[in-house]
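Comments concern the structure below.
Excluded from the complex is one protein chain; the other protein chains are retained at their positions.
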Amino acid sequence: MSDVTELIHQYLRHNKKFPHVFCPGCGHGIVLGSLIRSVHELALSKDEVVLVAGIGCSGRIAVYVDFNTVHTTHGRALTFATGIKMANPDLKVIALMGDGDAFSIGGNHLIHAARRNIGVTALVLNNSIYGMTGGQSSATTPKGAVSQTAPFGHLEKSFDLVKLASAAGANGVSRGTVFHVNMLDRLIAEAVSRPGFNLVEIMSPCFTQYGRKNKFKSAVDMFKWLKTETSPLESWEQLPPEEKAKRLPIGTFLAGQEPGLEVLYGNLRDDLAAKEQPR
Amino acid sequence: MSKKSKGQTIITIYPDWCKGCGICVAFCPAKVLELDAAGKARVAHPEECINCGFCERHCPDFAISVVPRGRKKRLPPELENGV
Partner (left out) sequence: MATPRKTKKQVLFAQGNEAVVEGALLAGCTFFAGYPITPSSEIMEEMARRLPRSETGVFIQMEDEIASMGAIIGASLAGRKVMTATSGPGFSLMQEHLGYACMTEVPLVIVNVMRGGPSTGLPTSPAQGDVQQARWGTHGDHPIIVLSAASVQECLEMTVTAFNFAEKYRSPVILLLDEITAHTREKIELPLPGEHEIFNRVVPSMPPEWYKPFEDTMRGVPSMPPLGSGYRYHVTGLTHDVMGFPTQQPDEIKALIERLFRKIDQFYTDIMLVDEYLTTDAEVGVVAYGSVARSAELAVAQAREAGVNAGLLKLKTLFPFPRPFVERLARSCKTLIVPEMNMGQMSREVKRVAASLTHIRTLNRIDGQIITPSQILKAITQG
């Protein structure tokens, strides 16, 4: 393992101010590193990658990296990404969203992007909270957790993003964490290279707005939690049910190979053109 | 890659970018790193480094770089412009 950081520096925008805006120990920076390594590993050019980001701390990542970057509106990144991919299927379109972004306000767009199997990679940075706006509950805030809008404990259940995306029809679905970075590099690279809609849920701790209020002592403490409370899917599946309930499985849950909508549409155009040829 | 031999790396920390989150310090398997009085990461025991790469990949701020000793610090030319 070497050259990792130097490689990343090659992809950062040199005219942006560093260190970036994220809090000390925020997982979002690690995701940026992982994304860059994956793109590099796949030998994609900076020009062919379009990073479409939503609004939230997570969305702020886009400004720092030297790809084509589109910082969109809260919850709607996938709608822009869909338009971009349909308009130019040669582009590698990666949508980067927060949990609130993708599943609270943007839930409808997410399930439809999955259903229509548009060739976009969705990276959802799940910190179980609205980081940017100061720690309010999101659709993934666990039941019982404390937030600025659930000061007495959250009464609602949280979404299981993996199950939701799978049920909605995504081609590929996986879950990684910013602690298991080598796996995360692989999950992102696989998601980007697979056809159709691929979602990677990335557990990315927010100590500032979530951990502090929920019995974590530090950002490091949250990384320790990721280390000890998760299991690779294969070993998780061997666990007894009561253990399963306690531990978070990580890995690849779905790896379909259906062609994306943009491909089907291109085929339709070709078929119609062939039919309309004289004789 | 030299996991067996220790101390075969040059570790650089960019204090201006380090936010002192302590992730590298807490998880370095060889206890190479520590936080200094100003709360920034510092290379305390470079001779112990096993070049595992954990710190580089987990620093949220890209503030720590580990390069094998004896190789020029620059990236090889084919990596210069990121393909």
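Chains: A and B, in written order; residue numbering restarts at 1 for each.
Note that in this section a contact is a pair of C-beta atoms (placed from the backbone, for glycine too) under 8 Å apart; a residue touches a chain by one contact, two chains touch by 3 or more.
Computed from a predicted model, the values in this text were never measured in an experiment.
Just so you know, the chain we are not showing touches A across the whole complex.
Note that of A:Q10, A:S58, A:T72 or A:Q209, the residue touching the chain absent from this view is A:T72. Touching the omitted chain from chain A are residues 13, 15-16, 46-48, 50, 52, 62-63, 66-73, 76, 78-88, 90-91, 108-109, 112, 261, 265, 268-269, 272-273, 276.
Criterion: only the chains that are shown with their structure count from here on.
Rounded to whole angstrom units, the spacing between the C-alpha centres of chain A and chain B is 27. Of all residues in chain B, those touching chain A in their complex are 1, 9, 16-23, 26-27, 51-53, 56-68, 71, 73-75, 79-83. Per the touch definition, chain A reaches chain B in the complex via residues 1-12, 18-20, 22-30, 33-34, 40, 43-46, 178-179, 181-182, 218-220, 223-224.
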